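Removed: one protein chain of the complex. Kept in place: all other protein chains.
Labels run A, B, C and D following the written order; every chain starts at residue 1.
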Amino acid sequence: MRGLLRGLSRQAGQAPGTVGGPRAPAAGPVRLRTLVYTADACEARDQPDAQACFAAVREGAVTWINVDGLHDAQVLQAVGARFGLHPLVLEDIANPSQRPRCESTEAYLFLTLKMLRPDPSGDGLLAEQVSLIVLPGVVVTFQEAPGDVFDPVRERIRTGAGRVRAAGADYLAYALLDAVVDQYFVLLEAASEQAQALEEAALGGDPVAFVRALQAHKRELIALRRAVWPLREVLTALERTEPRVFEPATRPYLRDLYDHTIQAIDAVEVLRDVFAGVQDLHMTHVSNRMNEIMKVLTMIATVFIPLGFLAGVYGMNFERMWPVEAAWGFPALLGVMAALGLGMVVWFRRKRWL
Amino acid sequence: MRGLLRGLSRQAGQAPGTVGGPRAPAAGPVRLRTLVYTADACEARDQPDAQACFAAVREGAVTWINVDGLHDAQVLQAVGARFGLHPLVLEDIANPSQRPRCESTEAYLFLTLKMLRPDPSGDGLLAEQVSLIVLPGVVVTFQEAPGDVFDPVRERIRTGAGRVRAAGADYLAYALLDAVVDQYFVLLEAASEQAQALEEAALGGDPVAFVRALQAHKRELIALRRAVWPLREVLTALERTEPRVFEPATRPYLRDLYDHTIQAIDAVEVLRDVFAGVQDLHMTHVSNRMNEIMKVLTMIATVFIPLGFLAGVYGMNFERMWPVEAAWGFPALLGVMAALGLGMVVWFRRKRWL
Amino acid sequence: MRGLLRGLSRQAGQAPGTVGGPRAPAAGPVRLRTLVYTADACEARDQPDAQACFAAVREGAVTWINVDGLHDAQVLQAVGARFGLHPLVLEDIANPSQRPRCESTEAYLFLTLKMLRPDPSGDGLLAEQVSLIVLPGVVVTFQEAPGDVFDPVRERIRTGAGRVRAAGADYLAYALLDAVVDQYFVLLEAASEQAQALEEAALGGDPVAFVRALQAHKRELIALRRAVWPLREVLTALERTEPRVFEPATRPYLRDLYDHTIQAIDAVEVLRDVFAGVQDLHMTHVSNRMNEIMKVLTMIATVFIPLGFLAGVYGMNFERMWPVEAAWGFPALLGVMAALGLGMVVWFRRKRWL
Amino acid sequence: MRGLLRGLSRQAGQAPGTVGGPRAPAAGPVRLRTLVYTADACEARDQPDAQACFAAVREGAVTWINVDGLHDAQVLQAVGARFGLHPLVLEDIANPSQRPRCESTEAYLFLTLKMLRPDPSGDGLLAEQVSLIVLPGVVVTFQEAPGDVFDPVRERIRTGAGRVRAAGADYLAYALLDAVVDQYFVLLEAASEQAQALEEAALGGDPVAFVRALQAHKRELIALRRAVWPLREVLTALERTEPRVFEPATRPYLRDLYDHTIQAIDAVEVLRDVFAGVQDLHMTHVSNRMNEIMKVLTMIATVFIPLGFLAGVYGMNFERMWPVEAAWGFPALLGVMAALGLGMVVWFRRKRWL
Partner (left out) sequence: MRGLLRGLSRQAGQAPGTVGGPRAPAAGPVRLRTLVYTADACEARDQPDAQACFAAVREGAVTWINVDGLHDAQVLQAVGARFGLHPLVLEDIANPSQRPRCESTEAYLFLTLKMLRPDPSGDGLLAEQVSLIVLPGVVVTFQEAPGDVFDPVRERIRTGAGRVRAAGADYLAYALLDAVVDQYFVLLEAASEQAQALEEAALGGDPVAFVRALQAHKRELIALRRAVWPLREVLTALERTEPRVFEPATRPYLRDLYDHTIQAIDAVEVLRDVFAGVQDLHMTHVSNRMNEIMKVLTMIATVFIPLGFLAGVYGMNFERMWPVEAAWGFPALLGVMAALGLGMVVWFRRKRWL
């Protein structure tokens, strides 16, 4: 549950547009990196501070400034001052509980979305907020912590594979969004495999453990839903915004990304249905197994109760009980009991109760 | 349930636009306060009556008139007369069961919304209606009772933190709305923690108490939903109203507030899912526990019933029952019984019934 | 169920626009009343027939003609002829199973809605159809039977309270609609109290009686929903219709009525959730109580079954059963039995089964 | 289930626009009837073939050509050729699994809808497709089999009741649609009565039979839904189509029909809720009854098990069992047993388990 609604109330009581503030944890220095490339060259570099990053921006090249860590208010303020960002945009970048959304002004395009990764502890998903500022020739990305899903993009920029080196900052922004969405599909495929594993677990094992696992998977799906659904609106809004950040050559890619998002939403909904089906299967299995056990046990009890009654009758101490004195009495009664017991079993079989 | 639909029918049978009337409780005098500030100065004062409040309004400054208590019809009438409010607006202010909504005329903007706080008695939420009248240079707020969520705003005005002192009445109105919505997030976070506590309670304890607690939390969520959902429409309407009360510089803040509201709606929906999951978990736990108990107990009964039958057979009083007379008869039968009992336990184990 | 879908098929097989016909019950004479008022005077009168009503209409005054009873086709025809109503409007007035709706022509505005009252027999709701014809200076209302919710309006007209005497026919129409909607709130409040009573009943009493009561309340909610939901569209349509029947001074009241309707819809939906919660609570209570009983009873049986087996063993008639002959045998065995029984109870306690 | 999805795949593999084909059953000759009327005269006649029908069409009169039976491809082709119908329209007429819809061209208006009747075998509904071609002065209707719901319309035409004789082909089309919709209300009323009957059946009788009956009624509702919902769109489309087939005088009737359709949709939804309520009631009843039985039976067993244990103890064959030798032993023990049994019953009563 932790990841789902993390940090909801943290800005309560603060003036709107405040960045940082009392709750920001002192989690070591923020890592700053720049990646500057043209069609011909490409240079990646770690930077000591924000000013060094700004100095790396070159006319005619695309500069990608990546900030790992949101807790250094000075870095945020510096970026905000350099690129003329609205204080509320800075607050949104600093506050990792934003819903995916975009906002465009004359000068820049602001995008925030959720980067989901499997928790390295092997349990659940890690939802990290990624914010993008897209300006002519510059893309600034903010992440909560080091480690991201952008390595394939960096690789493509370094090796010059695909269109990315030849295209502008808008294509870079698209490529980063695409990397985030691609990761959703990896998670959806994993969820699909978990659903298959759960389906087998549904027919055996501890029911409470099963339901807990099911709930955990459902919550991952909820996290995915919360990441994917708003993205749809974001991408629709991107196509409509003026002035158009995305060049005509990039727009088909954006539509393709939109289609992928719809596909991911689709898959999330299918998985919800599948999980519901697995839960049904499990409940049927549990109640069926219980019923089978109770049925057989009750049968055993039921067969022996009348027989026990007969034995009780002949255990009574009446003076004259026919045929107690006869030599054939005991075996005869045993025979009657056997016949009665068999008769009942046969009767149960006939009625299909066994 | 009390808070949910409180005072629904109170205006039935009265002429529309009537303020006060037979049901208004005589709950002591109404408290009136004014807070007048400019970029340079700020003065807070308790006022004896409505006229004193109006006298405090100064050209070039922002005046915030706060009314705690809705039961004094004269105060409402005075405010209505001074600022030219429609009788229906006065009725809506006086009637605390309004749905959040806004209404704008040439002269003023009227807003009503729900201020939610945890009940000081520790049980459930207290829903209080807050109404705002926004005029050029003046904001009038009406609350049902003393005690509110506006102290951070008052603090910011007094200390001059943030933009509030430099901005106009529209920003004050925004700041008050923002304080109300921030409180929702505090409540949502609390609800999220309760959900976690409930999840542990789901695996133990009294089921009826658990379900009652769950229902109570669900009702709090319903109250939150009823407060948050209409707010979305209100904020959308605010952006569209003409003449525009909110200046261009304030509008991004309004959009930000809108985004927060969407986020709150989102969180409410996620919490509904989470509570539903907790209920599922609880039901599985209860039925699983019951099944486990019944299974073991039935097993014990089932093992002893055939053994008891055997004992009954040799308790019969037949003259000649082989091997009753033999010295080895008793230990032999005990041995047979032990073997039978063990055999049944082994068989149950094999079938995975134990 | 009777009230829900009453009289659905009655016009089947008749020519469209037919009024009365074979099914109309001969339920005594129709009651006709007129109420004529100006700002200065007001006269209420029972009228013998439709022509007398029409004669009471005076230029410069507002005339309210009220018809109690729909079974006299001649009255309907007379009204239709006098005010130029379309035959289908007459059919709709005569047919009490209409869905709330409005229709406006150049000459008149036609409105039909549901007046709900608690059944005087104390069981369920009585849904009565009210139709309004609004013309310049004249309002004609049709009800199914005597007895209505308009007495407060009549009182206000007689005493001259509120705006009604000073305003025109459009305000009278609004006041009547408002009286109907106010009554919904009375019913909603009653339903809310019933929900609270039901919540207590959920934890005791006859389950079938509880479920029947719950169903009855749910059906009342359905009736309310059917009355309120379409009203929303009706009021939206009223604002859009041309030529505008409602004068600018009356329109804010109409919007206020619209807001009340939304509030009623809201309350209906909340009550649905509340009733669903009560049902959940009841089901948990019943199954929990059953489980408790079965558990204790099974425990008793389970403790005594092994003890009974022991008694059976020493009831066997073997010649030599150690320690049957010993003087300490009987008390020793009783001791063993007591120890065994206590041991099992302790074991059950440890496992938290008791 | 048969009626629900009948004949879905029959056109698979055929060229689009093919009429008839391998699956058409040879179900006797098709019946052709014409009904020609003006304001003054009216003539109904059975016709031997399609050409005779066309010959009956007269300028200045309204001609209704009714075709009972869709299996004669030649009749369809003839009608198509005579009135210039598109091959796909002919295919739709011939294929009885169409969804209600309408299509208008310059020359004609094509409408297809579902005529529902109770199955004469008393079980379920019979869904028959009715198609209408509306041209100036001519209406052609196609039905699957003889027997329909149009007799009231024929009667009105013959007797000259209502507006039908004075109006044109558009009013005839309306009257036929109205007759179909009226029949829905008859079915809805029947369903409402069945719901009441089911509610009584819910509290007794065979559960499987009850659930089967419930399912059957639900399926009838589904059939009704499938007939009524698309009709709404059809009627909306009819109002919008150009050139306007329906004259201004007929349009209010069409709007009235639209309102009736909305009412029918409403009633279907209410009945769904009612059926769901009945199912709840039934399930509560069944589980409650089972619980009552099990409780009493378990009580009986539980009371006698400790008593039986006591009897077993004194049935043991120990030499010295106090107070076996005493004369008062037997009655004393019986007294103890009675006291114990009564005590347990009292205890159960106190705990409200009985």
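Methods note: a residue touches a chain if its C-beta (ideal position, glycine included) is under 8 Å from a C-beta of that chain, and two chains touch if they have at least 3 such contacts.
Not measured: the values here are computed from a predicted model.
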| item | value |
| --- | --- |
| Contacting the left-out chain in the complete assembly, out of D:81, D:166, D:249 or D:290 | D:290 |
| Sole contact to the chain not displayed, among C:80, C:230 or C:315 | C:315 |
| Sole residue of A:39, A:313 or A:342 that reaches the chain not shown, by the stated touch rule | A:313 |
| Missing-chain contacts mapped onto subunit D | 1, 4-5, 8-9, 11-18, 86, 88, 91-92, 97-99, 101, 103, 207-208, 211-212, 215, 218-219, 222, 226, 279, 286, 290, 293-294, 297-298, 300-301, 304-305, 307-308, 311-312, 314-317, 321, 324-327, 329-330, 333-334, 337 |
| Residue ranges of subunit A at the interface with the undisplayed chain | 152, 156, 161-164, 175, 178, 182-183, 185-186, 188-189, 192, 195-196, 199, 203, 252-253, 255-256, 259, 262-263, 266-267, 270-271, 273-274, 277, 280-281, 284-285, 287-288, 291, 294-295, 298-299, 301-302, 305-306, 308-309, 312-313, 315-322, 353 |
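To be clear about the criterion, only the chains that are shown with their structure count from here on.
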| item | value |
| --- | --- |
| Contacts common to subunit A and subunit D (chain labels) | none |
| Farthest-lying chain, centroid of Cα atoms versus that of subunit C | A |
| Interface sides of subunit A and subunit B: same vs different residues, half threshold | different |
| Subunit B-subunit D separation of Cα centroids, rounded to whole Å | 43 |
| Subunit C-subunit D separation of Cα centroids, rounded to whole Å | 27 |
| Residue list for subunit B, restricted to those that touch at least two other chains | 294, 298, 301, 305, 308, 312, 315-317, 321 |
| Chain-level touch network, classified as line, ring, star, complete or other | line |
